[in-house]
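The structure that follows is given in the form of structure tokens.
What you see is the complex with one protein chain gone and the rest in place.
The block that comes next holds subunit A.
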Amino acid sequence: MSLTRRTQQWATFGRTWYLYDMKWQNPFHSARKIAYVLSGRNKPIFEDRTDCGDHVVAINSRHISLPGNEWEKRVYYHHTGYPGGATWTLAHELHAKDPTIIVEKAVYSALDKDLTRHGRMRKLHIFPDDKVPEKIMQNVTHQLRQMRPVPVRLDHIPKDVVDNFPKIFDWPKDFVLK
């Protein structure tokens, strides 16, 4: 092959490493996106049985957000196989034990339910915080867009912005504000 043809080959078949920030994201909706990338369906050269997926580095998995009261209601079932070995653990308990499990399980369920699943899970690297080992961070080149907008806390907004923001109503004449 000529040099240009060779570089084209490397570019098409090379594995790209994506970064995904999970802060304030729903893990189950994000898992769909991550599974899409891990399987390689974002590429025109996709074929189910060939190992054409990309790597995804998911950071801040400790700071995922679930809707409403799901932290108290969502339950993970596990059976050891032995009699009396059934356990039902709540999402917040599982998250306290290990902050990466919820994301891992979500992506595992979102992938195709066949023998390629374990190979694709090996390409997923989950970290609870911003801290990622150097060797992995050196490979990361792209970033996946977050699905939900990240909200801003009131005390993190500078005071002059809060004071100068347009007000919706004026105080009545003889009203004392606490």
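We take it that contacts are C-beta pairs under 8 Å (C-beta built on N, C-alpha and C of every residue); 3 or more make two chains touch, one makes a residue touch a chain; residues count from 1.
Here is the rule we use: contacts and distances are computed from a predicted model.
You can't see one chain of this complex, but its UniProt record names it "28S ribosomal protein S18a, mitochondrial", from the set "Ribonuclease kappa", "V-type proton ATPase subunit a", "28S ribosomal protein S18a, mitochondrial" or "Proteasome subunit alpha type". Interface note for the absent chain: among A:1, A:115 or A:177, the touching residue is A:177. The chain not shown here is touched by just one of A:52, A:66 or A:101, and that residue is A:66. Listed by residue number, the positions of subunit A touching the unshown chain are 24, 26, 28-29, 32-33, 35-36, 39, 41, 48, 63-72, 90-92, 95, 110-112, 147-149, 151-155, 157, 161-162, 164-178.
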